[in-house]
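Notes for the one structure printed next.
All protein chains but one are shown at their positions in the complex.
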Amino acid sequence: MAQIFLNQKKINKAKALGANIAQNIHDYIKDYTTDSVERSVLRLYGVDDADDEKTPLCNKIVDILKKEKLINSGVSKYFAAAMLKTDSHANKTAEMIINNKIDLKKVLSMQSLEKISEKEQTLAQDAVSVLDRSKKVKNAKKAGFPLCEKPYRYVIVATGNIYEDCTQAESAVYSGADIIAVIRSTAQSLLDYIPSGATTTGFGGTYATQKNFSIMRSALDKISKQQKRYIRLVNYASGLCMPEIAVCSAFEDLDILLNDSMYGILFRDINMKRTFIDQHFSRLICTRADIMINTGEDNYLTTSDAVEKAHSVTASQIINEAMAKQALLPDDLLGLGHAFEIDPEMENGFLYELAHAMLAKKLFPNAPLKYMPPTKHKSRDIFFSICMDTMFNLASIATNQGIHLAGMPTEAVHTPSMSERHQALNSVNYVFNTAKNLCDEIEFKKDGIISKRAKQVLDSTIDLLEKINKSGLMSAISQGWFAQIKREPDKGKGFDGVIKKSENYSNPVFDIISK
Amino acid sequence: MAQIFLNQKKINKAKALGANIAQNIHDYIKDYTTDSVERSVLRLYGVDDADDEKTPLCNKIVDILKKEKLINSGVSKYFAAAMLKTDSHANKTAEMIINNKIDLKKVLSMQSLEKISEKEQTLAQDAVSVLDRSKKVKNAKKAGFPLCEKPYRYVIVATGNIYEDCTQAESAVYSGADIIAVIRSTAQSLLDYIPSGATTTGFGGTYATQKNFSIMRSALDKISKQQKRYIRLVNYASGLCMPEIAVCSAFEDLDILLNDSMYGILFRDINMKRTFIDQHFSRLICTRADIMINTGEDNYLTTSDAVEKAHSVTASQIINEAMAKQALLPDDLLGLGHAFEIDPEMENGFLYELAHAMLAKKLFPNAPLKYMPPTKHKSRDIFFSICMDTMFNLASIATNQGIHLAGMPTEAVHTPSMSERHQALNSVNYVFNTAKNLCDEIEFKKDGIISKRAKQVLDSTIDLLEKINKSGLMSAISQGWFAQIKREPDKGKGFDGVIKKSENYSNPVFDIISK
Amino acid sequence: MNKNLIKPYGDTLNDGIIQLCFTLPVKNSAKAKKAAAVYLSELNLEEIRIVHCHRIAENFTYIVAFARAIPFIDYSKVKADEAETGKLDFYKINKLIKEKLMRKIVVVGASIGCDAHSVGIDAIMNMKGYNHDYGLERYPQIDAYNLGAQITCEELVSYSVRVNADAVLVSQTVSAKDAHIGNLTQLVEILEAENLKDKFILIAGGPDISNDFACKLGYDAGFGHSTIPSSVASFIVTKLLKKKGEI
Partner (left out) sequence: MNKNLIKPYGDTLNDGIIQLCFTLPVKNSAKAKKAAAVYLSELNLEEIRIVHCHRIAENFTYIVAFARAIPFIDYSKVKADEAETGKLDFYKINKLIKEKLMRKIVVVGASIGCDAHSVGIDAIMNMKGYNHDYGLERYPQIDAYNLGAQITCEELVSYSVRVNADAVLVSQTVSAKDAHIGNLTQLVEILEAENLKDKFILIAGGPDISNDFACKLGYDAGFGHSTIPSSVASFIVTKLLKKKGEI
């Protein structure tokens, strides 16, 4: 790979600061659960139905527990007890609870705590084996095809209609895509439940539902076979339902989830405590089910300047990595994000992009970095946008990135149409092939613009991490140190879903997968 | 500049072979003149009118001399004598000759040879001072603006209508062009005369006429002032009228001429002797009038494969340089051509392009290399073509080229329209700025693909030059060693215009400018 | 020919050349190529050149074409539909407010509904401004309140009433499946229901919003892509002065 020289001691220092920052958050969150974590437990236990109004049963049950003020002990034991009582499957049991056929207030006293605990264990073991199954199934599928070369070619589909999405995905794979991301309908991340069923009415994206996941998964499996390569499926976890989305994704064998420890806080005004707790559980699930996470540092550069605030991206990557390590994620599932977002009018901007991209590679040599294309400065002159993307494609192959989001000529116009995705992939395919081994050929001058820039960003990162470590991450966020957006620890959406664990809180799935 | 290591001894060897090859040609051509050289003398003496059928008077006079078998002595003394006789200006004299008012057979005997020779000297001195004037005028204009940064941005206009060409040129300059080339109407190079007047009816280009030159020159001067930078004007010399075009270009203050020692032979089936003689005189004029030449090695790669025959480009550059040196051209007027023409589907093709581009820089460090965009492998998917051009733009700035022909998205479709030129220049402007100093940053691995490739091409070049030197250039061409096109020494268009000089041949302009 | 009659220009006046790109939902084949040409002939085009056809899915063909457009339009009859701003600058605007209105004016802005895009409204409101043009917060004579993104119509209205706003600025970026129309319409309905419609100068903005479009929805003006803050301030001041009878 093209090399730049960085002081290893500085790298170590930055990593140590990150670990400390993450540990402090971890010390806080270990005493809390959330509505969504509890709903995830129900989903893991098999509750996946919705009522006639399309409200998921798991939401209703958690609401009941909250109303009854029982939630602090966790939903697990109540539901296990209820299942013992009904002696039926999970959805049936859930229905009976909702229809007041079973009173959760009383259900614990109806059988021995030992039996309940045993049932919890069985349910949890079953749940975990479902997660394990997903890992196995995916590995088996991958084994059937030749290894996919990096950078993986990643495109989004966003028609709002899952069936049209499949058509678009098929075309994208045909043009060379390795990864298909189904973008969610705008603001789904603010919904405190996961919609259900196949959907056709999203805005700027398609609802993330378990059914939609499975429809797309089948479509991709079909194309995989035709094209003789494994096609990865991506959806979005960050939001009010992070862990639940992770569960559904594991059920439907998704490969990657957008899952950032701070995106929801900053860009969706979701409460930070809620987010920190949710991301942890969701990532534990990803670890177990072999789902790669993709973080969202690229987003910072849509509100901040990419040169001025480059170090905030690096600092966030280090924090995201440290938090991921708390959730046991191995390096190869760590799709840390960064982006090619420097103003195209900046003199030598491309040199800075190379510096940033190589810094990320140097800091996270084993992580499959997710490299985002230019978006903010994309032109509405689609012909010019293609030039920017071509340069981005080159930066990606020249610095050996892991996951390459194909930039779209119409980025500044509309969600991509079928022809535009084809145009975008044509450029990616061409550049990746024509400059295939460029990364092995070039060396950068030690004292050149590029090397100096990488050092400078690393230095600023360490400064920022030191400040954050001193004040604590929550306070850092409330001071607007990321993306220049300020969020208060006790404000934001979903704060009422943060729950203090009681002494007898139980969540056996958590216990198993966090070991 | 990005560096590759080449053995200086090998470079010297290649250059020595080139010098030898050129010397052999020179030894041949010094005893010959051509119709066009003689017509150039007339143009230099002031004969620029045409008759009612638009046939240039200079053609008619040379025809008369040929018919009378007087041409071997050169037109100069006959015309000088005639002028003495008429005591009028050149066009008037020419008219009288054509209307048989003056008999060229007899004109020499009508006055003393000394007086004629004196008149020739005056005419020649005046002619040369016109050439010198052009150099001065251009330098004065340039001095009025800031220095233009290399690579110069070069675009073509080709509407067929000189007035539309001006509109197109204005727009191109507005979008950033530094150089405007007015492409000639298809096959003008096969016309054995220069059309006259303002023209509006060309096919795939606009006729090169002195009037058209002057119309475009004024248009560009106007835009120059508006945009506060000097805009260079290009036309095409290679063809049956090489030296005459050079003369007209000097008269109208053109800056650059496409002027290759072999293009016409290979691509236009023009007789090789004719071409060698014509190019020499035309280049002498360029030297004197400060007109940069651009050679056409890029064309080879439209009929040969760019990887397989890369060394034929290099060999031709070396020969073109050696011949240019015979015509006293200084390095800064030596726009040697090469091109980015490797199949976009070739793995690591871009690395090869970089190798070729750097080899050229290394061989001709002081020549303003003319770098041509992809043309042969351009897609009719204009969106993909933009990707190719963007990579080409990068190769150009990364290797510090002199003159950059902007690639057009519609290269494989039609001659460029106004919007397409704008799109093309947008890409050039962006890449040149965003990667401005990339060339100072990168070093290539000594034993990498790029370095090896450059060495390999140099080696093959030396092999080829050795073969050419052994067989002689004319025989090399007849064996198809350039562009895989075979041409016979005594075949091809314009052979009947090759004239053996008699002992008393005179061409005082030649004598002055070849010193 | 009437010199006001215009059509596209390729490289010669009135050659009518235009470029098109689209996908047809049919299998790539000679017939698909022909269909593309037939289709374009339905669009008032001639000398159609289908220069590129490519299969981009089993039953989809990607097409690049050039053609000559047939109609002319009379340019003298075209009427631009941008909001009339008078094009005042920072200094003139502040001066006018101070001297003619003789009080500070109050502007409230937000990106409404589930639209999380705040950069657009920020560009208009924040100190820093946009494209070297100061944002409204910088104007000494304007009290500017930027509520940010994801603001419900109700929140925006009650806030505007509270601070006695002169103008309410609404940003909408997501327009897929007409998402923006729903949000913008809802705001107007609420204002009408509460009889507040004429209390505020109501302005919409966003990359896909034109003045025409916004006016049709009941807004006083609409501003599109690359609007600069002073155009908006200009419009507001001019409108207020008109209301006051000062112009």
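Letters are used for the chains, namely A, B and C, taken in the order the chains are written, and counting of residues starts over at 1 for each.
The rule is short, and it goes like this: contacts are C-beta pairs under 8 Å (C-beta built on N, C-alpha and C of every residue); 3 or more make two chains touch, one makes a residue touch a chain.
Note that the structure is predicted; figures quoted are calculated from it, not measured.
Every visible chain touched by the undisplayed chain in the complete complex is listed here: A, B, C. Only one of A:Asn72, A:Thr303 or A:Ser417 touches the chain withheld from this view, namely A:Ser417. Within the whole complex, the absent chain has one touching residue among C:Lys7, C:Lys92 or C:Lys197, and that is C:Lys7.
Within the complete assembly, residues 158, 160, 167, 170-171, 174-175, 186-187, 190, 201-205, 267-269, 302-303, 376, 380, 412, 414-415, 417-419, 422 of chain B touch the chain that is not shown. For chain A, the residues touching the absent chain in the complete assembly are 158-159, 161, 164, 168, 379-383, 410, 412-419. In the full complex, the hidden chain is touched by chain C at residues 6-10, 13, 17-26, 29-31, 33-35, 38-39, 42-45, 49, 51, 60, 69, 71, 73, 75, 78-82, 208, 225.
In this text, only the chains that are shown with their structure count from here on.
Averaged Cα coordinates give chain A a centre that lies 34 Å from the centre of chain C. Each of residues 21, 54, 62 in chain C touches at least two other chains.
For chain A, no residue reaches two or more other chains under the stated contact definition.
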